[in-house]
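The complex appears here without one of its protein chains, the remainder shown in place.
Each chain carries a letter (A and B) given by its place in the written order, and its residues are counted from 1.
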Amino acid sequence: MLKVTNLHASVGEKEILRGINLEVKAGEVHAIMGPNGSGKSTLASVLAGNEKFTVTAGEVTFEGKNLLEMSIEDRARMGLFLGFQYPVEIPGVTMANFMKMAVAEQRKFRGEEPLSTSEFLRLMREKSAVVELDSKLTSRAVNEGFSGGEKKKNEIFQMAMLDPKLAILDETDSGLDIDALRIVATGVTKLHTSENATVVITHYQRLLDYIVPDYVHVLYKGRIIHSGDKSLALKLEKEGYDWLINDHKE
Amino acid sequence: MTVNELIQSGALQTFEGGTITADAVSGGTLVSVNPTTLKVRIAEGVAANLLLLHTKPMQTLAEVELAEGSSLSMGDVYLAGSFADVKVSQCASSECRMVVVQLGDANVTYDVALNGKEAASSLHGVFVGADSEHVVFDLTTRHNVSDCRSESLVKGVVSDRAAGEFRGLVYVAQDAQRTDARQTSRNVEIGNAAHIITKPQLEIYADDVKCSHGATVGQIDDEAILYMRQRGLSEPMARRLLLEGFVGDVVSRCEAGGELCAALAAEVESKLEKL
Partner (left out) sequence: MKEKDTDIIEQLDNSEYKYGFTSEIETEYIRRGLDEGVVRLISQKKGEPEWLLELRLKAFRHWQTMPMPTWAHLNIPEIDFQDIIYYAAPKKQQPKSGTIDDIDPELKRTFDKLGIPLEEQLALSGVAVDAVMDSTSVKTTFKEVLAEKGIIFCSMSEAVRDYPELVRKYLGSVVSYADNFYSALNTAVFSDGSFCYIPKGVRCPMELSTYFRINAAGTGQFERTLIVADEGAYVSYLEGCTAPRRDENQLHAAVVEIVVLRDAEVKYSTVQNWYPGDKEGKGGIYNFVTKRGVCHENARLSWTQVETGSAITWKYPSCVLMGDNSVGEFYSVAMTNNFQQADTGTKMIHIGRNTRSRIVSKGISAGRSENSYRGMVKVAKGADNARNYSQCDSLLIGDKCGAHTFPVIDSLNASAVLEHEATTSKISEEQLFYCNQRGLSTEDAVGLIVNGYAKEVLNKLPMEFAVEAQKLLAISLEGSVG
């Protein structure tokens, strides 16, 4: 589904991604871990198409298409979803209106008929249940005045609405108390099928108790320096990154 | 339906101006279209709904008086380049809620005088300037006596070569203790020739007061655009949605009734599309 080959990216003069290789297939869950500043969020942003970063080398294909040539919105419409670490507040724009446009754009892109208002409302109701999102929040402005937990739930709610092929969740667990973490993680798990894939970027092992990854990758200084299965996450939790990093000091 | 179509349809009870006294609680909205001079008095304890529509370039002088304990919800809408002076004077315990929408080259001066204790005034305004329009929004709120509240929020959007000017003054007289006054001016500039001037002013002669003002000039939030594009919206679409959101919370305060409010929202939307 996603194939990243030797991806290099920089912001300004500074190179942050320095040769990423990653392949994600349908039905898989990947976790990307790594110390602060290793480039985890940058990888997510570059895949989503954030224009702040310049791709200097490498290739990314998504469903066989060259992802790097596509605009942010076309990547999204094709089914790439990025759950933001810090979802932005958009005053005055209601969640309902926002989602209505987003769903309509996606359907148009895929050549599907637009949803009727009642179909859309039904979809909203159905999907907000997935993450136990207070239905009142959907009538409020996007993320405005939401608590940290509500913002993250809202990301997963939108993921449910847009039903992506590939969801990249950037530190979705940060700032969540244990209940919110459970709800968010359960939401993600419920949405997971053999047809789609999830990439979870996280600092902590605890999220992976709920979302069990098939692969765990360690990102350090812009490269994946080690990959393993779920047990790698546990080992990292216990022993930190030093044992891995020492081999990669410059 | 546009506002003009609505007026022509005859569905509204309109009057042209003159002197009017609202002396009974009425459910409907008094609508005045293009008045030159207008005096409205809301009698004691009465709650009324007033809407002024300016659809062509002209000059208006409107005086509104709120008697003790009365309440007024007032809309003031400019679809064309009008000059207008709107004076509101409020007696004790009266409440005036104003929603102002300026979509043309309008130059409007509001003077709200709180003359009786515990009077409350709120004003939510929006102006949108396109092409080479020059919009002026001038608001003076006078706290002449103690224990009054006022709140104003005026949002401006200008694009192309348009200029938008907000002049606000909160005046607090020496005896107007326990005044609570807030004034906010928020503006968005689009394109590289637009011009925003904002002058929020405080003139305060009493010490036991809570007064604040704030003013911002900025652009559309790039982060928000990015976020919306990640959810599949195109950039122009995201931009318009943001602008609609920016002015929407003002426009949605209109209490003039369903059809009118919908028509107004449509006018705003079509204006924003021109930016």
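The rule is short, and it goes like this: a contact is a pair of C-beta atoms (placed from the backbone, for glycine too) under 8 Å apart; a residue touches a chain by one contact, two chains touch by 3 or more.
All of these numbers come straight from a predicted model, not from anything done at the bench.
Of the chains displayed, those contacted by the omitted chain across the entire assembly are B.
Taking the complete complex into account, B:213 is the one of B:134, B:213 or B:253 that touches the chain left out.
Shown as candidates are B:107, B:198 or B:230; the residue that touches the absent chain is B:198. Interface residues of chain B facing the missing partner chain: 174, 177, 187, 189-219.
The rule is simple: only the chains that are shown with their structure count from here on.
Residues 221, 223-224, 226-235, 237, 241-242, 244-249 of chain B are the ones touching chain A in the complex.
Residues 48-51, 71-73, 76-77, 81-82, 84, 87-94, 97-99, 101-102, 105-106, 109, 141-142, 158, 162 of chain A touch chain B in their complex.
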